[in-house]
Structure formats: C-alpha cells, structure tokens
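We show some of the complex, not the whole, and keep each chain where it was.
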Amino acid sequence: KEIMQWIDSENSKAKVQSSIHNFTDMCWKKCVTKDITSNMLDTTESNCMTNCLQRFLDTNINVVKLIQAAQK
Amino acid sequence: QISQELAIANATELVQKITENCFQNCVKNPGSTIDAAQKKCTEQCFEKYMHGWNLVSRAYITRIQQSKYDI
C-alpha cells in the first residue's frame, strides 16, 4: 500500500513538472516577443509571465465548469 | 472500465484543447484578473468550439463509415 502511494506521488510530481514545462513554453511564446538583449526578464515580461500562468489556470477552471454544466 | 477511461480521456483532452484555444482567442494580454469581456468571450468560445468539434466528429465518422478509410 505504501509503495502504491509513493508511486502515485511520483506520478503526480511528474505531471506537475510536465505542466510547468508546457506553461513556461506557452507563456514564453506569448510574453517574450522582442529581441533578447538582457539575461533577465524585464518588468513587463515578468508580469506577463505570471499573469499568463494565472489567467490560463483561471480559464481552465472556467472551461471545466462550463463542460460540467453542459453535461447536465 | 476501459470505455469509462476512454470517456474521461476524451473529456480531459477536450477541456485542454478548449482552454488552450480560448485562452489564445480571448486573453490576448493577460492582466491581473479575467475581466468581464474575457469571461464572456471564453463562454462564447467554449460553445463555438464545441460546435466545431461536433461538426468535425460527425463529418469524420461519416467519412470513415462510407469509405472504411482509416487515417
């Protein structure tokens, strides 16, 4: 039983990591559109990255609610 | 049980595609909240995408059945 829990927890870690890669990739493409001239995100880019992630997750929650409502 | 997993996989995939596409269509400049216009757009986009998904499903299944064509 303990080993199953441990496998579950490894699996969900892998899912979280994989989501982080996909979100970073998507938000990078949305937010970093200028030529790169610095090794840091500037304020606009960095706000954009954070807002992109948060609003994507908000949109995901909204879509889940809409599909649940549609299935009734 | 596999059929049920298939249905869940299908719903999960649909949620993911709708989220990705409607986020791109409706939230072009993500700010500190989802505003009313973006929320309304997402709702319309959701129904519109479902409409498109239904069109494609029916057309594809009809075509498979007619021609035994298998991609």
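In order of appearance the chains are A and B, and numbering begins at 1 in each one.
Just so it is clear, contacts are C-beta pairs under 8 Å (C-beta built on N, C-alpha and C of every residue); 3 or more make two chains touch, one makes a residue touch a chain.
All values reported here derive from a predicted model rather than from experimental measurement.
The viewer shows one copy per protein chain type. What formula describes the complete set of copies?
A x3, B x3
Note that in this section only the chains that are shown with their structure count from here on.
If you average the Cα atoms of subunit A and of subunit B to get two centres, how far apart are those centres in Å?
That pair's centroid distance is 18 Å.
Sort out for me which residues of subunit A touch subunit B in the complex.
Those residues of subunit A that touch subunit B are 26, 30, 48, 51-52, 54-56, 58-60, 62-64, 66-67, 70.
Please output the residues of subunit B touching subunit A within their complex, sorted ascending.
For this pair, the touching residues of subunit B are 11, 14-15, 18-20, 22-23, 26-27, 29-34, 38-39, 42-43, 46, 50.
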